[in-house]
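All protein chains of the complex are present and in place, except for one that has been dropped.
A, B and C label the chains in the order they appear, each numbered from 1.
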Amino acid sequence: MSYFAGLDIGSTAIKVALVDQDGRLVGVHVAATGSHFHRNAQEALQTLLARHGIAREQVRYLIATGYGRKLFKEADDSISEITANALGAHEVGKAYGGVRTIINIGGQDSKAILIDPHGNVANFAMNDKCAAGTGRFLDVTARNLGLDLDELGACHLSSQGPPLSINSTCTVFAESEIIGLLAHGHGKPEIVAGIHYSIARRTVRLAKRVGIEDRVFFDGGPALNKGLVAALQDELQHELVVPEFPQTTTAFGAAILARSEFLAEASLSSSAA
Amino acid sequence: MKADKPVLAALRAAVNGVDLVRFRFWVQLASFAFFVYGGYAAVNLGSHLPIFACGYNRVGKAGAGVCYLMPLQHQLARSWTTLFTGASLFILTGLAIFALWFIALNKAWCGFVCPMGTIQDWITALRRFVGIRYSVYTQSQFGWLKKIKYLLLALAVLIPLGIGDGYITRELRAPICQICPGRVLLPLFSGDYSHLSIDFTSPTTVTMTALGVFIAGLFLVGSFVKKRFYCFFCPMSALQFLFSKLALLRLKKDGAKCTRCGDCYRVCDMQIKAIADDVATADIMADDCTLCLKCVAACPETGALKVKYAGLTIFESTETGFIKRCQRGHCRAHASR
Amino acid sequence: MPTLPAEPTAAVAPPPFSRSRQAREAEDTLTHLVNDFADNPKSMDYFYDLFRRVFCQGESLEREGVLVGTTCIHAPEELIYALGATPVRLCNGSYHYDQIGAEFMPAKSCPLVKATLGLLQDSHAVPRVGKLDLIVNPTTCDQKLKSSALMTALGHTVHDLEVPRSKDTEHARVYWQRSVRDLTERLRQLTGRRLTPRNLRAAMARTSRAQAAFRVLHEHRRAAPSLVLGKDVFLVTNAFFFDDIDRWTAAVERLNAELAARAAAGFQAAQTRAPRILFTGSPPIFPNLKLPLLIEQSGGVVVADETCSANRMLYDMTAVDEWHLPDMVDSLADKYLKPCTCPTFTNNADRRRRLLDLARTFQVDGVVYQVFAGCQVYEMEQKSVADTLQQAGFPMLAIETDYSPDDLSQLTTRVEAFLESLKARKRHRPS
Partner (left out) sequence: MKPTLFAVCLLAALPLVAAAQEHDEEYKPAGEDSRPSEAPLEIVREKTPGEKANFQLQAGDEVVFVVQQQGVPVPNARVRLVTEQGWAKETLTDAQGRARFQLIRDYFPSWIEFNKRNRSTFVVVAENPAPGAGSDPARPSTNASNQATLSDSYSPSPEDYSSYAWGLAIGLLVAAFGGTSVYLYRRRRVKPFKEVAFHEGR
């Protein structure tokens, strides 16, 4: 039984996805990137294989993506995370009736991708020059409010009043603004909701540049945050699809591509032989 | 473009690389000699020609045919009772013959054949030789000046109609011919200089012959200063434009290829701005155009300007052709003054 | 007027030029340009060697006679050659001079203008072209317009060549023709020589021979699969900025001959499936060939361009009806204004039509639209160009960058993603 792996070496987290011969997802694993991402990436792959009892040799084809894709020597091939994300979302989206617009909020960037019916990238826009509207903004906020990342979702949902409007979208200044709002006795839930809405508004503006069509697929780490999903849903006024493993859609896309690349090469070599 | 056979491709390359200035000079010279002196060789192409082969030049059997404006004005000067009856069918056949002549070469009759046009080009050559620069109209002047030729055409039709039913004196018959510079200048080439005189028989003839000589003088001065000065006001070009939609010879422009560099507008004698700026219409020939094809020769973009004869591309702007002509232009830079 | 920092006090003896930052930057670009690609055309060695000598070793290109700097392609070089002077194009692409310029120019201004002023501020600037007697500054975009005062403050004599804001109306054309005539008059006073039909015609002959050579090169780039990479063509046209025009033409003609041989031999400079890219937007000027190089390193091939450092500078040729001065000078003026697709004019219909024509005739797969940070005119046109190309079925990637190398990784992601999407489209749409 041969398997295919997709390794998404992101700025904050390393995501691995494993796909079997028929293209079905076997398992995923998420680990922190840390500073020695090379070693951490191999460890993450090893832990995932061990969990499913699969030997390294059985992984016939591995594609790396994400910022570190070029430097990960063991990979057979590399692909940009935009194409990988598109393939992954297209595959996962089929279960929800097909998606055309993908919003991905990563650790240090946020992307909006428009794909055509075949899953190819028709248009994309990236914001990787400013931390506002990215996962890092949520980390900073959580730390300021003394909360954990996964508590943010619940906190947002428990807010009664209207979300506060956080007008400075810059991560650094938002910090001082949060402290000011706390000092004025505003509740944490309202502040968190405000932060979520400011990220949502900024992401919708990015999505509008590529055009919003059909169902919108929302993935990337922050998609786990229920509050942010609600805020984005409200701002988008479109149906929002959040997959089961939002963090690993890109890795899953890479794994699917690994499989089709391998099968293409295999059929090529067999027909050539 | 479908891949031509090598022979056709070579022929096409040769034609597209032609030195149009020299080619056009010899065609004009030959057609001038043919139409002004053809009569001596017993050539008579009838009296429905779309060019200024002047009827007065035909009197001494010199001209090879008669410009259609003369018979048209004579034929229209009949009483309305007969005019609008079957008896005047021959006017329509005359118009049909003129149309047939015309659609053969479209406005290229003006650019290559018309003797008056050729004279103007020679006068321009003289000015260029002497080194005086040419004048241009501003766009607003261009706008209202270009309407004059339609006015003249209207006079050429209305005055004979007036004469027909007695409203206008008979002395004004063929009014446009009387004031046409062709009447004064073309017979000179066959030794008949009687048209230079002013005929004092009656106030009408005085004014008409004086006007004729005046316009001939204006023609000479005008064409010395402005390229193809008279063609801008020529009633024949107005009459021709009515039929130019049916013509076989067409000037086509492919707007997508055009970079609007304005080279065609630069060399256009008639100063037609639309040739460069209009990238939408395919059938680009304006009513003032004389189809002298200098624009096609001056266009550096391959396939932007095409001359089609009955759908077949016979001359096309090509990059290689442009560079060849332009190189020749510059090589002369070192040789001549 | 900003007080300008005095000449940097050289406490320690300045390092030999070849180890200065500017030389390293040029060296780095040149090594990438040459070594990252296999079998570059033999006749490109002239250009590689020229850039190495001029940019990396700082060899002097001093030419005798009057030197006239020009900051934009709108300045008619034929007039300068005709009066015995030599044109020096001052547009500059080095990050080093961009930094120097940034010291006394607003942070968000266009890196090209900052680099040009940085170059002018440095007394022994590279490329070493000697002391400029006059700088002709066409008033195209706002930043070049305002830089004229700064250049005067730097001690240069500047002649402002007034470019009209629109080019469709008749008075705009007459206004421009008058500006060019004023320039002729100013150059006459500068060089003390009279413009005659003979010397202007000779100058126009040299330029049209150079343009004819470029057009043959342009025609060669239509071949699919490509015969020559875009980075080489950009280097060739950048050499036109400072190289002697006749030597440059001869070198380009040699390159054309070699490309013809390559075509005959069926040589491929890029893979058959490599996405064919049309490059437009802010001009790539050596050593800032970052984006074209990135495209071709990621597997694409730049087959055509519509930038003023290459196609727009050399493509349109002059037609003259009568070889007398008034008509010749006006023809030159028309050639530099009417076809120009510079974004500083009111409407960009010409540019969009030109891009569509290039896209179709060169069968491109996608368009890369480079916008320098702070270049507001190109950014404003980005949407209309994108829509026009989108309707015609050509995807476009807009990239905002500047001369600094530190956004290379982000650009790589975008360019690779774009090229991958083009390859995918090609698989579905049988080319």
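Basically, a contact is a pair of C-beta atoms (placed from the backbone, for glycine too) under 8 Å apart; a residue touches a chain by one contact, two chains touch by 3 or more.
On a predicted model such as this, the values are computed, not experimentally measured, just so you know.
**Student:** Touched by the hidden chain, which of the shown chains?
**Tutor:** B
**Student:** Which listed residue, B:Gly65, B:Gly222, B:Gly262 or B:Gly321, touches the chain dropped from view?
**Tutor:** Checking the options B:Gly65, B:Gly222, B:Gly262 or B:Gly321, the one contacting the hidden chain is B:Gly222.
**Student:** In the full complex, which of B:Leu45, B:Ala104 or B:Val213 touches the chain missing from this view?
**Tutor:** B:Val213
**Student:** Among B:Pro6, B:Gly86, B:Gly191 or B:Gly311, which residue is in contact with the omitted chain in the full complex?
**Tutor:** Considering all chains, including the one not shown, the answer is B:Gly191.
**Student:** Pick out which of B:Val43, B:Ala87, B:Ala125 or B:Ala282 touches the chain that's been left out of the picture.
**Tutor:** Only one of B:Val43, B:Ala87, B:Ala125 or B:Ala282 touches the chain omitted from view, namely B:Ala125.
**Student:** By the contact criterion defined above, which parts of subunit B meet the unshown chain? Give residue numbers in ascending order.
**Tutor:** Touching the missing chain: residues 22, 25-26, 29, 32-33, 37, 40, 60, 62, 122, 125-126, 129, 135, 188-191, 194, 196-203, 205, 209-210, 213-214, 216-218, 220-222, 225.
Throughout what follows, only the chains that are shown with their structure count from here on.
**Student:** Walk from subunit B over to subunit C along touching chains and report the minimum step count.
**Tutor:** 1
**Student:** In angstrom, rounded to a whole number, how far apart do the mean CA points of subunit B and subunit C lie?
**Tutor:** Each chain reduced to its C-alpha mean, subunit B and subunit C end up 45 Å apart.
**Student:** So the centre of each chain is just the mean of its C-alpha atoms; given that, what is the distance between subunit A and subunit B in Å?
**Tutor:** Centre separation, subunit A to subunit B: 73 Å.
**Student:** At what distance in angstrom does the C-alpha mean of subunit C lie from that of subunit A?
**Tutor:** Whole-Å distance between the two chain centres: 40.
**Student:** Mind listing the subunit A positions that touch subunit C in their complex?
**Tutor:** 67, 79-83, 118, 120-124, 126, 128-129
**Student:** Give every residue of subunit B touching subunit C within the complex, in rising order.
**Tutor:** Per the stated touch rule, the residues are 128, 131, 133-134, 138-139, 255-267, 273, 276-277, 279, 294, 298-300, 319, 322-323, 326-327, 329-334, 337.
**Student:** Which subunit C residues qualify as touching subunit A in the complex?
**Tutor:** Answer in residue numbers: 395, 407, 409-410, 413-414, 416-417, 420-421, 424-425, 428.
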